[in-house]
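Structure first, commentary second.
Of the protein chains in this complex, one is absent; all others appear in place.
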Amino acid sequence: MILFLSAQQPRLDSLVDQRFGRCMWLIQYDTDTQQWEAFENPGAKQSGGAGVAAAQFVVNHKANVVISGDFGPHAAGAFQAAGIKMHLYGSEITTIEQAISSHQQGKLAAFS
Amino acid sequence: MKQLVILSGKGGTGKTSISAAFAHLVNCNPQAPVAILVDADVDAANLSLIMQPNQSEPHDFWGGSLAEIDRESCTGCGACIQVCRYDAILPDSIDPQKKQIDPVACDGCAACIYACPEGAIRMVPQQEGIWFQSQTPYGTLFHAELFAGRENSGKLVTLVKQHARLMADDGNIPLVILDGPPGIGCPVISACAGSDYGLVVTEPSLSGIHDLKRAIGMLQHFHIPAAVCINKADIYPEGASLIKEYAESVGINVVGEIPYDHRILQSMLQAKPITEIFPSSPSAIAIRNIWIKLASMLLENRES
Partner (left out) sequence: MQIAVASGKGGTGKTTVATSLALSLADSHPIQFLDCDVEAPNGHIFLNPEINKQEPAVIRIPKIDPDRCSLCGKCVEVCQFHALAKVGKTILVFPQLCHGCGSCTWNCPEGAIEEIPNPIGMLESGLSIAGFPFSQGILTISEPMSTPIIRQLKRWESPSKGDTIILDAPPGASCSVVETLRKCDFAILVTEPTPFGFHDLKQMVGIIEEMKIPAGLIINRDQAPYPPLEVFCLEHNLPILMQIPYDRRIAEGVARGQTLIDIDPLYQEEFRKMMERVESIIMRSRKHTETKGPKP
């Protein structure tokens, strides 16, 4: 399963970024191979439609699940149409590693 | 962390004077700030004029891009004119057979770039303003200056707001207060996003009432609980009554009425919040009472 997470730095021990559309980094994590890669978020510097730009990027990378602090209406619409599940960090999770582990234990709330 | 946005609909009702007063009241202990302030009116930013930053960290703001034609490669074929919907293509000032882009009219859509058979046009990123993280005697203020005439798409508003929210989260500061722009368009929508509460500052004129309804309509559209306060309330008492009737009809509280007070102008000229410089004036007392009501809603577990 491919997860995408919004992060402040390009590392697994990075603090999470609660914003999706304008987060600094998008971290791709493959739960089957445990391989991961960090990408600069194309939405970070956009004038408008940051959520769409970031969502398009995640969709193009064949994500199954995307995790962030919140999703704006455009990003949410795109993910819903793409069938990509959205989950939220909540207030307890502070790092990407924690988020991945929590998600695998089924502890992260779904976005609605 | 809670976010309060202060709107008006109509300009000039007193949002900024009231925001400055709130900053003074809420951040009474500079060692333990309770709120971070944001001036979200980025194309007419006035809050810093009262809050008087003593230290400011500027950052360039890069917004969208505009098209630019390379004179060497342009053949003057006019394919760009066929696709431009913004009347942004003009005869070149040096060689009128060729074309140039009017940066004031250009929308940044890049249609001309795809239409140009010579590849003579490119998009150039634009610095559209500057934003600041400032320390003031009344707490931290995030503010910005959009360069005159630029697109106020809300991106700069979102940027200063996000920085304030991040700082509030990191520092366990419970409140972000936004001094909002007039109107109901993009920058206002950006200011409202993520707000837990909206205060609409209105004046009891017919224009004020008309625009109050539009501001309330906007807050309701985004499901943001709202309250109203009436500034310069004694200018038109019948208007103030109309506002109270309207507020009741849509289930919104009127949290206070501020009488017209010439000392507000004095406080602006002396660049100090009214509650600091004229604390026993009728307007300062009214504003303090309004703040007490708002604070009890926004800061449930803290003493205001």
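Each chain gets a letter, A and B, in the order it is written, and its residues are counted from 1.
Following the convention adopted for this analysis, a contact is a pair of C-beta atoms (placed from the backbone, for glycine too) under 8 Å apart; a residue touches a chain by one contact, two chains touch by 3 or more.
Small disclaimer: the values here were computed from a predicted structure and weren't measured.
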item: Touching residue (missing chain; options B:58, B:78, B:149 or B:171); value: B:149
item: Contact set of chain B toward the excluded chain (per top definition); value: 8-13, 16, 41, 43-46, 49, 64-65, 83, 85-86, 90, 93, 102, 104-105, 107-111, 114-115, 123, 146-152, 154, 181-186, 188-189, 203-208, 210-211, 214, 217-218, 221-222, 232, 235-236, 239, 260, 265, 268-269, 271
item: Contacts of chain A with the absent chain, listed as residue ranges; value: 43, 46-50, 52-53, 55-56, 59-60, 74, 77-78, 81-83
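The criterion applied here is as follows: only the chains that are shown with their structure count from here on.
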item: Chain centre separation (chain A, chain B; CA means) in Å; value: 29
item: Chain B-touching residues of chain A, taken from the complex the two chains share; value: 18-19, 22, 45-48, 72
item: Footprint of chain A on chain B - complex, ascending; value: 62-65, 108, 151, 153-155, 158, 162, 169, 193
